[in-house]
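Notes follow the structure.
Missing here: one protein chain of the complex. Every other protein chain is in place.
Moving on, here comes chain A:
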Amino acid sequence: MHGSVETIRPDGTPILLRVRPWSRRPAPPWMAILAVLVSAASLLPLGFVIGVTIQTGWATASAMIFRPRVGELMVNTVLLVIATVPISAVLATALAWLTERTDLPAARLWSWLAVAPLAVPAFVQSYAWISLIPSLHGLGAGVLISVLAYFPFLYLPISAAMRRLDPGLEDAAASLGHSPARVFFRIVLPQLRLAILGGALLVALHLLAEYGLYAMIRFDTFTTAIVEQFQSTFNGPAANMLAGVLVMCCLLLLTLEAGLRGRERYARVGSGAAMRARPLRLGRAAWPCLLLPLLVAFLSLGVPALTLARWLIAGGAEIWDLGSIGLALGQTLFLALAGAALATMAAIPMAWLSIRRPGRLQRLLEGCNYIVGSLPGVVVALALVTITVRVALPLYQTLFTILVAYALMFLPRALISLRASMAQAPVELEQAAASLGRRPIHVLWSVTMRLAAPGAAASMALVSLGVFNELTATQMLAPNGTRTLAMAFWSLSGEIDYAAAAPYALIMVLFSMPLTWLLYVQSRRSAGR
């Protein structure tokens, strides 16, 4: 389709007729306009941070940023990240190796149990531990609970990468005289680098964004400090400046990861089907090896299960106030589904553009969407609060604003699955429909979206899981009288009424379970099994 057609002029010189390939044709303008609008909206939080900093002025801003309190928060946050991420990475790699590359008994079960902690919201994990050991607080506790809550984000990509590794490389290294331990460090580990980096970035961004987990154990990070500031002084410059520093931290992480990732290719070189690796025989070592997944499952799943069971039994029937629980569940489901629908619709123009008209503009727009997706909910909420209060007061604390916040926060999740399934709807079908006289909008709806429906469903599911357990932004933005499951759980456990909070925690875990299963199944399928 590329290239040029040569024709001969009467005088014998060739004329080059430029033939535009289909993929370079300009996108229907309304599609591009929508995509630009969505991306511009997604830049609001970033613009807010920059705008507020300019407005505050450098003198005031630096006075607010360079003070001992911020330094303390910085030390706390940095220590949290540099302790949690490596521990999680080592733990996830060890678990992935045991479940994927050895004949560990019941490996599939352990593999599922290593993903299952994703179904326990981080603040529920924290609640389980604090009500078990009330004296738990500080950095040590923060690291322990963070590792248990977030290591699956590393386990998923690492185990998938391990399944895809070509055992031929390990055989070749062994034939060159390298012992199994050296083969692991020189061949296996370098090939897991991309998976480890990606997972580590995800975990680090979660650590920066999480509020409930650390507030519950009284460990101060930027996010908890911003929420506290917001609650005491509402929309003060102090909170805004802290948000600015937090955004800088996120951007730093993104650049760091991009820099470390580099340009190397880690795929298989050469052709031919990769062989499945033969699992390593553990023999008598199997029993001590079982201790690791057993211990991790006990700490990350057993403790929340035991604590929840204990409070549910202690609370008996009276904690099941069906009226308020039902109301909270209804509100949460409504917000989750509405937010998911909005995020998915907002992602359609972007996804379509990146599949059908890839180019520089589209890459730029997509980059905007990913950056905002990596910003903590508290920053997004703060930006929307400031903007609605100053520019459009009637929109402050309305359903519209909270749904926009959800759409901004979870746009990347929606984009990923939607794009993958749109890529499978062949462009020839769109062309055929257009040649049969359908208008472009009609084509998009009746052909492309119909074929992409499973992806759209998956993206809605992922977004609604995010909204379901969202606490920070919901607290700051939701209309008065809103009481989602997470909010109810949070206020009850804040009053040390652990028993009354238990039913809400249970419902959140139960609703998260099927989606966690979906994630697990998808990761296995993407690795070809």
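In the analysis below, contacts are C-beta pairs under 8 Å (C-beta built on N, C-alpha and C of every residue); 3 or more make two chains touch, one makes a residue touch a chain; residues count from 1.
Just so we're on the same page, contacts and distances are computed from a predicted model.
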{"item": "Hidden chain of the complex, named as in its UniProt record, picked from \"Iron(III) transport system ATP-binding protein\", \"NAD(P)/FAD-dependent oxidoreductase\", \"biotin carboxylase\" or \"Sarcosine oxidase subunit delta\"", "value": "\"Iron(III) transport system ATP-binding protein\""}
{"item": "Contact with the hidden chain (one of A:34, A:144 or A:173)", "value": "A:173"}
{"item": "For chain A, the residues touching the chain missing from this view", "value": "166, 168-169, 171-180, 183, 187, 190-191, 193, 264-272, 278"}
